[in-house]
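Here the complex is missing a single protein chain, while all its other protein chains stay put.
In order of appearance the chains are A and B, and numbering begins at 1 in each one.
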Amino acid sequence: MDKRNNPLYLAWLRFLRSKPGVISGVVLLVLYVIALFAGFLAPYNLTVQHPDAIYQPPQRIYFFRDGRPVRPYVYQFKRERDPVTFISSYREDRSRPTPIRFFIAQGEPYRFLGLKTNWHLFGVPESEGYFFPLGTDQFGRCLFSRILVGSQVSLTVGVIGVLISFVIGILLGGISGYFGGRVDTLIQRTTEVLLSIPRLPILMALSTVIPASWPSTYVYLGIIGVLSFIGWAGLARVVRGQVLALREVDYVTAAVAQGASNLRIILRHIVPNLSSYLIVTATLALPGYIIGESALSFLGLGIKEPMASWGLLLKDAQNFQSLSLYPWLLTPGILIFISVLAYNFLGDALRDAADVRQRD
Amino acid sequence: MNRRKLLKQAAFGMGLGVLAPWLSGKVLAQQAGQANVPANLFQEIGKRGGTLTLPLGSTPQSWNYFAVIDNFAYTVLNNIFDRLMQLDQVTFELVGVLAESWTISKDARTTTVKLRSGVKWSDGTPFTADDVIFTFTEVASNTNLRANQAATLTVAGVPLRFEKVDDLTFRVVSNKPYGAVLQALTFSPIMPRHKLAPFKPREDPGGYSRVWATNTDPKEIVGTGPFMLQSYVPDQKVTLVRNPNSWRRDPQGNPLPYFDRLEYLIIRDPNIQVAQFLAGNLDQIPITGAQFPDLKRQEVATGKIRVLRGSTIYTSPPHWGFNFDVPNPELRELFRNLTFRKAMQFAVNRKRIIEDVYNGLASLPGHGVAPGTFWYYDTRSYLGEWSLERAAGLLDSLGLRRGADGQRRLPSGKVLEFGFTYASDSLPFSAIAAILQNDLRQIGVKLNLQGIQQGTLLSTATGGNFESILMAYGDQPDPQLRKDIWQPGGQLNYWHRSVWPERGSSEPKFDQMFPWEKNIWEIFRQAEQLGDQSERKRLYDRWQLLSAQNLPVIMIVKPDAVAAGHARLGNFYARDSRIIFTNFSMFEK
Partner (left out) sequence: MLNFVLRRILVAIPTLLLISVLVFAVIQLQPGGFLENLLEDPRVSRETVENIRRQYLLDQPVWVQYLHWLGGIVRGDFGYSFLNSRPVSELIWERMGWTVFLAALTILATWVIAIPLGIYTALNRYGPSSTVLNFVGYFGLATPDFLVALLLIYLVLVSGGTTVGGLFSPQYIDAPWSWAKFQDMLGHLWIPLIVIGLDGTATIMRQMRANLLDVLNQDYIRTARAKGLAERVVLWKHAVRNAINPLISLAGLQLPTLISSTIIASIVLSLPTIGPFLYDSLLNKDQYVVMALLMLSAVLLMVGNLLADILLAWVDPRIRYE
């Protein structure tokens, strides 16, 4: 078949025309690649504490010395504690420039694709000092490393959650709207019952049911499962509403009159018409899970130490003290923002591209 | 836990009325011009007028003091009702409030209390000994009321008897001597008999619990305290106004309180409390050590607020408890081994916890008693210095050798790891957990953190659903009041549940106790039935020493009290490392 007539290829061409969409796609790709290689890209282990570097601000990287380009280096910080307010303040120690090393093996080993290794892309030897690109938290843990490792959790759960709720939602919503009658009533009642209980209390109730001894990954996956099992109901309703309207559209009634099979009508006539709608909903739902994760952490129901996720990291920044004294703790919030934004732009671009009727 | 404790402590701080020493012995008539509250509450004589606005962390459940267990309701009610006596904020000694004086008989079985004369309820009815008898016999010791104090009003299993002598005198009689009788009397605010007796708390406790709900006409809530209820807007504000019949007078004889109105804004989020405080909508807030640096910085920068720190009895020192009855037999044996617990104590970096978690606003803990108070016995030398080498050495001596992966092994060859349950929604608790986990990992011990909600901490502990746990119990002025915690077999002695009495029995299982636990049990039994305070102090000293040596639990640190108030507040100050303020002595400059 001629490439130019392939609708997928044409959609792809239209997608490439959208600058925000392409940029967002690239950003997301980069984020997922970073998440995959988090252990290698992070200079420190997730949990290692540095008691002498508590709430240390980010270290600036210098590329020039005396006007000449040199190997990138950072200065070590000197910590002083105010005797009255107990605020730690840090000053660059200009006498201690520390060059950044690349491909350095140190610290506790991490797992990558079944291998155990302690190679890191960059870092500063422990004997020479520290390098915290995004500063440290209350225990002197490297925020940059924690964000990288935390992205593994934050970026994957949305995908899992959306997959589960979409499969159920589209299936049941489609059936309900297309067939109507008793099936419709049954599914409608089920979705109504599920939707009538606010999501937050259900989660809170479930959090007391989940045993405290479960590892945090299980707890989290369990809550994601619950979220998506509640999430499908809303989607099913909207899909039903769309199908209900589409069923009355001329070309569908025409297809029915021609004696086309139910499956054919659903797949050839109704699903394509819903696709743009579903894509918008999917891109809206995906970031919803990322946001949902941070809300769970706010209520103390999300991921638990010693694991990390962006929501959990952001929890440290949720007070005026941090906002005014340690603003770098807000970085996980910026990452949540970027990833959610990227998903939205990507979804918009895909929607516009997938819209087959757009050709004039 | 910290915030609640602070609120509770703030609640305690108010309504502290004390008999000035130079007036004791005189007959006090209720006249203007005669001081009747302790002079140490006053940095200066205040001026009348204005509104004091304070935060309340949640909606009060009821105005019926003994019907609900609710610190937020108590915070409000402590302005409306008075107690017989309370602790002085500076000396921590008992001073009279509604009681004017008291004597204890030689055999320490009869306490005679003389009440302040001329005190009136806010509706004008005179206050008499009948009110006191009603409160203690019908309400406070009524085990059918949710918030009863019956446990402290019982000695050796027999309830105290309250007898009226005359309108302003009553007697407390016990079968055995009761050394903590006065402290027990401080727990219950005195309720108006003429308003509440018709609801028959003894005959119909269920019906009694329903009266004085939060939608009651405020005029019905009648007290002797400095303020009285004016209105309540659900989830938003509680307004109190000056009690026109308030009996309190400042050192120059001016009537107290100084403020016309006292308002509580209901604000759940501590962050918003801080914001409202900085915006000038709140006059004073209880804060924690974690909030101290930022607020202190604002004090230094603007001078608009004042942040005070001091020591106190009531803050809750966290401790690390090990379940002596954990199902895993190897861990059970280990947790029961004193050498193991000593090793764990060496791994507790108290200095770092004080510095980094509490921002320096904490000190070394006592063992069951707040340091610097009358009952305290100095056990600091038993706490030891933080030393991972010594901890490792002790673990080695137990034969818990490190494997090739650096993890220590139990005798069975399994990795030495155990659970550590803590309140993940408490900032200091999760910080302590993270520090301990990190330090123990360096000596090959794996701590599995299990974060739970603060509200379920106590039931998790007393239910025995943990391997080790980070807990905190508030300190009280008299060790007798905490015997449920520290006496083996007590209901809150959660770490050794196998010595708890059989259902229906009052005797714990002595055969399950360690020798030192038997000693402690005996100390509490004896001290309860002694009237001689120095004799009791000797016994409690020995208990603290036994605890420090045998480590039933590992005490972590004792947090300081901190409070922040606006610079315009008068008589809000610190003296001798005590934070001093009451709602009736503060005023607007």
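As a convention for this text, contacts are C-beta pairs under 8 Å (C-beta built on N, C-alpha and C of every residue); 3 or more make two chains touch, one makes a residue touch a chain.
None of the values given here were measured: they were computed from a predicted structure.
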Residue, one of A:Leu36, A:Leu171 or A:Leu244, that touches the chain absent here: A:Leu244
Residue among B:Ile80, B:Ile266 or B:Leu416 touching the omitted chain: B:Ile266
Residue of B:Leu492, B:Leu545 or B:Ala574 touching the missing chain in the full complex: B:Leu492
Chain not shown, touching residues in chain B: 51, 53, 58-59, 61-62, 64, 67-69, 143-151, 205-206, 209-210, 213-215, 231, 233-237, 239, 263, 265-269, 271-272, 275-276, 278-281, 453, 455, 458-459, 462-463, 484, 491-492
Residues in chain A touching the chain absent from view: 185, 189, 192-193, 195-202, 204-205, 208-209, 234, 237-238, 241-242, 244-245, 248, 276-277, 280, 284, 287, 291, 294-295, 298-299, 311, 314, 318-320, 323-324, 333, 336-337, 340-341, 344-345, 348, 351-352, 355, 357-358
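Keep in mind that, in the parts below, only the chains that are shown with their structure count from here on.
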Between chain B and chain A, distance of the C-alpha-averaged centres to the nearest whole Å: 44
Residue ranges of chain B in contact with chain A within the complex: 270-271, 274-275, 278, 290-294, 296-297, 300, 352, 356, 359-361, 419, 421, 424-425, 430-431, 433-435, 437-438, 449-453, 456, 460, 465
List of chain A residues in touch with chain B within their complex: 47-49, 51, 54, 82, 84-87, 138-139, 208, 212-213, 300, 304-306, 318-321, 324-325
